[in-house]
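A single protein chain has been removed from this complex, and every other one stays in its place.
By written order: A and B. Residues from 1 in each chain.
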Amino acid sequence: MTAIRRYLPSWLSSYAALYILFLYLPVIFLPIFSINTAATPKFPLSGVTLHWYQELPRTPALIDATWNSLVVGASAAILSTVFGILAARSITRYRYPGRRTVNGLIMAPLVLPEVIVAISMLLVMLQLGLSLSLFTVVLGHVLVCIPYSMTVLTSGFEGFDRSLEEASADLGESAFGTFRRVTLPMVAPAIVSSLLVCFTISLDEFIIAFFLTGTEATLPIYIWGQLRFAAKLPGVLALGTLLLAASFVLMTVAEILRRRAARRTQNEGGLYA
Amino acid sequence: MTAAAEGSPPLRMARARRSPLLQSEAVQGIALISPTFLYALILLVLPILVVIAHSFWTQDYLTIDHTFTLENYRIALTEPIYRDLLWRSLYISLTVSLLTVLLAYPIAYFISFHGGRQKSLWLFLITIPFWTSYLLRVMSWKVILGYNGVLNSGLMGLGIIDEPSTALLYNSSAVIITLTHAWATFAILPIFVSLEKVDRTLVEAATDLGDGPLRSFLRVTLPLSAPGVISAALIVMIPTVGDYVTPKLVGGKDGVMIANAIQAQFGKASNWPLGAALSVTTMVIVSLMAGAAVLVIRALQRLAR
Partner (left out) sequence: MLERVQSERTISDRAMIEIRDVTRSYGAFKALDNASLVIREGEFFSLLGPSGCGKTTLLRMIAGFDTPTSGSIAVDGQPMDGIPANRRPTNMVFQSYAIFPHLNVEQNVAYGLKRLKLQSGEEKRRVEEALAQVSLTGLGKRRATELSGGQRQRVALARALVMRPKVLLLDEPLSALDKKLREQMQVELRRLQQAVGITFVLVTHDQYEALAMSDRIAVMFGGRIAQVASPKEIYQRPVNRQVADFLGGMNFVKAEIVEENGASLVVDTLGFGRVRTDKPKTFVRHGGAATLGIRPERLRVLWDNATAKFEVAGKVVERHYFGEITHLIVEIPGLEKPLSVTETNDFGADDIPVGAPIRLAYDPEALVAMAD
């Protein structure tokens, strides 16, 4: 027993270190092989080059896909954050019957198999006579982004001291003025964080885009198409590395903002501190 | 209470004014959430209903025959190819969720109980890979497990094997490994949250009452974190059963899963009703399996006492 007590934490921490390695190792091979001169990803590296990166801007299809991804990502981020703000505000501020059920439904895409979500939307869109395009991709991405937006925003809105808004009204400010001068500045970091998270998800999302797009490719679809050709692998690895870096940066910023929002809305001092 | 029955004029007026007041809170809340709710209704619930409807119809080239039939379900449940795919998908998702939960629990425990001030840093470290593209993560496993991949070349370099092994890639084990890696974070977070909620003084109380660290863990911490374990298992099991990318990229012939067959019905094979029936069957069976998993975990939780 005493042995367990003494050694457990150190066992656990070595396990934790191994686990982190397990999480990161596969991902790390992408940048490593993206600077390999040979097309096959194997050790030892045959030489170091930035050739594959230099090739990227010279591929018109890739430029198109990047542009498509940016447009889809920005639209999905804005739309799902707007939906997320409304829902998160309603969930954190009001009590009403059916609140949990509605919340559960909105969060459902998080735990449903993406393929099934995608094909069901595909069926409906085809029935409605919508032609598949980047617009339908945006519709799909908004659906899967809303749960994430909700999560980020609820953590920002929760603990928001209601008396702050009352204080503003008490000091003569109108409902709109209160929103502009108190609510918005307080939750702005959470909103920006939600925008970044949704943008990142949309940027990386494959399945829904794969089913719902027409002829236009987003970046993951472009990558998917390239994977069939072994010779194209290094280029895909280079592109993947850039995408990884973008996700990493965006998510780090989002996390910092989310924390700041959560800290800000917590009512320091006072009774509920 | 009795005054209300009397129905005196001021009270009647009071009631008339009260009802909008009582509702106003609820009405505002519902009004605020309704756009998001409607969106989910139109793009999630309606589509799923449409899929369910399709599963009872048949398709003749490009026209849908709207006569009610169970034929699709008969095919889905009895044709050996679909039955095998379903079984394999269920087996893979069950194995993956078991593995992820087993692997994730110690990490969640470590962060929650021994994370100290670095708690949020640990969580951040663990969530970051999750935010990278799923497609890219699966791709990197292909790079690792491939014939000319990292593992083979590494093992050969170390002289453990003479020629590249083909056993690593294109089978269900490769799918399981890849999915376990991909869903790791999803399992850690709910377990961590439920461990955070465990009142530390309860563990101290158990120790005070004579339990050693192992016993107090088994009798207090583990049962109290069961809700986290349940949601971790479900959150991994349900989506993985319908995974498409992983089997397609690293599964090969032996690793094909039901989602690939579903996709085929909506693509090349172009039999929407059958694809719909396969989707519905998958969802129903995975829900049943998830329910069973919940019951098993609850039973184990009771046993622990």
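By definition in this document, a residue touches a chain if its C-beta (ideal position, glycine included) is under 8 Å from a C-beta of that chain, and two chains touch if they have at least 3 such contacts.
Note that the structure is predicted; figures quoted are calculated from it, not measured.
**Student:** Just one of A:Ser90, A:Ser120 or A:Ser168 touches the chain that is missing; which is it?
**Tutor:** With A:Ser90, A:Ser120 or A:Ser168 as choices, the missing chain is touched by A:Ser168.
**Student:** Tell me which stretches of chain A touch the chain missing from the display.
**Tutor:** 161, 163-164, 166-174, 177, 181-182, 185-186, 264-265, 267-272
Quick note on the criterion: only the chains that are shown with their structure count from here on.
**Student:** So the centre of each chain is just the mean of its C-alpha atoms; given that, what is the distance between chain A and chain B in Å?
**Tutor:** Taking the average C-alpha coordinate of chain A and of chain B, the gap between them is 18 Å.
**Student:** Going by the contact rule at the top, pick out the chain A residues touching chain B in the complex.
**Tutor:** Interface residues on the chain A side: 1, 4-5, 8-9, 12-13, 15-16, 19-20, 22-24, 26-27, 29-30, 33, 40-44, 83-84, 86-87, 89-91, 93-99, 102, 105-106, 108-117, 119-124, 127, 139-140, 142-143, 146, 200, 203-204, 206-207, 211, 220, 223-224, 227, 236-237, 240, 243-244, 247-248, 251-252, 255, 259.
**Student:** Write out the stretch or stretches of chain B touching chain A in their complex.
**Tutor:** Where chain B meets chain A, its residues are 25-30, 32-33, 35-37, 39-41, 43-48, 50-51, 54, 103, 106-107, 109-111, 114, 120, 122, 124-129, 131-137, 139-141, 143-144, 146, 148-150, 152-154, 157, 181, 184-185, 212-214, 234-235, 238-245, 249, 259, 262-263, 266, 272, 275-276, 279, 282-283.
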